[in-house]
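With one protein chain held back, the other chains of the complex are shown just where they sit.
On to subunit A.
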């Protein structure tokens, strides 16, 4: 028994499957989740700066407003929206819907397209109101 279990391949075995959209978006969901995990450092930093006073707040804003800061925030926005849309797909599956192959594949592609479109939209609005 022990020997049988040992020689058995462990499940998700990336190398043996053909790369498909649902798979790519599953991986992206994890990666964006991990990025958001560490991105929370930025949220904490901004909130603490705001709580610390005007000088700290302006310093934090200058950092976030720099080119590197803006690129990171753009990535943050995309990761957040991608993970959010991916989460909605997971909720749908948890409720028992959307397992049809073609539909799931289309939705995986829509997840990526939607997250990019929404990110650009959010930033356009930000630029317009600023």
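Following the convention adopted for this analysis, a residue touches a chain if its C-beta (ideal position, glycine included) is under 8 Å from a C-beta of that chain, and two chains touch if they have at least 3 such contacts; residues count from 1.
Following the convention adopted for this analysis, contacts and distances are computed from a predicted model.
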Hidden chain of the complex, named as in its UniProt record, picked from "ABC transporter ATP-binding protein", "Succinate dehydrogenase hydrophobic membrane anchor subunit", "Iron-containing redox enzyme family protein" or "V-type ATP synthase alpha chain": "Succinate dehydrogenase hydrophobic membrane anchor subunit"
Contacting the left-out chain in the complete assembly, out of A:47, A:71 or A:116: A:47
Absent-chain interface as seen on subunit A, which is shown: 30, 33-34, 36-37, 40-41, 43-44, 47-48, 50-51, 54, 57-58, 61, 65, 77, 80, 84, 87-88, 90-91, 94, 122, 125-126, 129-130
